[in-house]
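Just one protein chain is left out here, and the rest sit where they should.
For chain A:
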Amino acid sequence: FLSSPSPNAHTAHQAAILIQNWYRFTMARLEMRRRYSLSIFQSIEYADEQDQLQVFSTLLFFFPFVPVSHIFTSPSVSQVVDEGLYLTEFEKKIDVPDSYYGPRLSFPLTVEDANALLHAFRNEQLLHARYVLQLLCETRRVLKEMPNITHLSTSYSKEITVCGDLHGNLDDLLLIFYKNGLPSEQNRYVFNGDFVDRGKNSMEILIILFAFLLIYPNDLHLNRGNHEDYIMNLRYGFTKEVSKKYKDHGQQILCLLRDVFSWLPLATIIDSKDRIRGLKSLMRPPKSVRDRQDQLKERIPTTRPSKHIANQNVAGKTQHISLLGSAEHSGSSLPPDPALKEWKQILDILWSDPRSQNGCTPNKCRGGGCYFGPDVTAKLFERYNLKMLIRSHEFKPEGYEISHNGKVITIFSASNYYEEGSNRGAYIKLNPELIPRFVQYQVSKYTRRQNLRERVGTIESSALKCLREKIYAHRSELTSAFAQYDLNGTGRISVNDWAAAMESVLQLELPWRMLHSQLAQTTPDGEVDFMSCFYDLKIGQPIKEVQPALVETLCRYRRDLEIIFNVIDKDHSGLISLEEFGQTWKLFASHLGIDVYDESLDKLVLSIDYNKDGHIDFNEFLEAFHVVHRLEKKANS
């Protein structure tokens, strides 16, 4: 090669500017792709949550003769036996074989038990069902005696650690304990709920946290999140996890868990003897005024209509098994129920989000709770002499976010929540002056850390996969929406029209124009071949003799139906009668305004009663209706 003199200053400058400019352009593109991927995940999740609340109101609409309290209280936990006898009852009834090498707990629990549990879970062992049940019983006993709002003082301990959502990510919890030490009298923790759902180790996280709660009841505080709710668990994976891990005793465990969740406190007040610092958030005008020099932490303290102050004992504390019944439903003939009012308050408490605009408006994204502005926070703090609120519940890419001029902190401790690389997790260290310090982290399953480009690629393809599934589940509606723009029947429409159709059918506020090339094929002149967005997808199993539109509907509402069937299936057998199925489906379909011809329904029902015994295994049935990605299938086979 010819060798030329090194570039003169001018050339070097020009070349450098070009390269830097181009590089910054690619980084900006990457950032945009990362943002819209997270946007996709979040808007689908929120839309899902909205559906959730909608489903529940639908349910109430259909079962007007079932008293509301029945659905929301624990029907079949055997209250008969004196709680003290539970431990021995389980010991008698459930045998732990010699072949079991997992931890064997003995009550009262000690630090050795906790360590044994941590060790076992690191090695992916399961805790035997007997110990789970015993642990849950003990936890319930302890929680029952705690007030709705617990207290923690910084006057003598070093620092208090506050953690947010974990959502079944055991690796995050283990990482926190590794970095920050195990809970103890000198190392106090507050966990802001949302321990379960989505991740695959929700059970293990609960076991660890409950174990530490029993060992250090004054130094480890657990608050309830909106996912500590059995209806949410039906939809978001915890129920499935338990059923899979504990085939024989799963239902018993789930029943007990329902109860345990309902006894979880809602908030923790942290105070220092020198300075008052408060963490509290309040959505609606408080029903009872409490005159306390306190700091409240965490989601939202309950403002209960009763005159009992929060640290009174069991008598003043009511159970709320599920919050989802408090959703608005018009036309219902339910009697004005004071319990319902309280549920609404707690719904507000566990579902609301801070926003920068003043005022208190309904939370449209989630369909429950509200958005509260800095003025609400300020009023609240003034009324209760508080200084800061630490809450969770909202995904934050950096693991935390500060809003309302430093008064409200959101802490989110589940890293890689949507996908490997999607976000960091964080926890807060509060010193005795209650000044917060943030620690961020991110768990990685790759031994070599992916660079930014690879990470964005991963979350983008994951997000688009989710989106494609949603698109496929709305195939018929989308096809007719597209057709309305395609007056000449060419099969192609403009990007603008395609975007408008997508937005109106899917009701997701996403940058459709930016996404169109990822979701559909474009012609050389820049138009969209709209049917191409369905090419690579299909429904799991071909269901013979059933209308395609019906199949699609079942696909779209699969999760909702799963929940409804689970609620109808009172004895948790996994089976419902043909009649119940038919009735429910009819009601559900008519409520949604779906046209279902009786014949096709009969055919459907017949086709799924595989055993011809008059009962349907609804889980098996619903499994058939998940969306499959053709290309992926090829790759796996």
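What we mean here is this: a residue touches a chain if its C-beta (ideal position, glycine included) is under 8 Å from a C-beta of that chain, and two chains touch if they have at least 3 such contacts; residues count from 1.
Throughout what follows, contacts and distances are computed from a predicted model.
Asker: Which name from "Acyl-CoA N-acyltransferase", "EF-hand calcium binding domain 2", "Glutathione S-transferase" or "Cis-aconitate decarboxylase" does UniProt give the chain that's left off?
Answerer: Looking only at the record, the undisplayed chain corresponds to "EF-hand calcium binding domain 2".
Asker: Among A:Thr88, A:Ser106, A:Asn218 or A:Gln357, choose the residue that contacts the chain missing from this document, as touch is defined above.
Answerer: Among A:Thr88, A:Ser106, A:Asn218 or A:Gln357, only A:Gln357 touches the chain that is not shown.
Asker: Check the options A:Asn21, A:Asn123 or A:Asn488 and report the residue that touches the missing chain.
Answerer: A:Asn21
Asker: Who touches the missing chain here, A:Lys179, A:Lys244, A:Arg453 or A:Lys586?
Answerer: Among A:Lys179, A:Lys244, A:Arg453 or A:Lys586, only A:Arg453 touches the chain that is not shown.
Asker: Name every residue on chain A in touch with the hidden partner chain.
Answerer: Touch set of chain A with respect to the missing chain: 1-7, 11-29, 31-32, 35-36, 39, 355-357, 451-453, 457, 496, 499, 509, 511-514.
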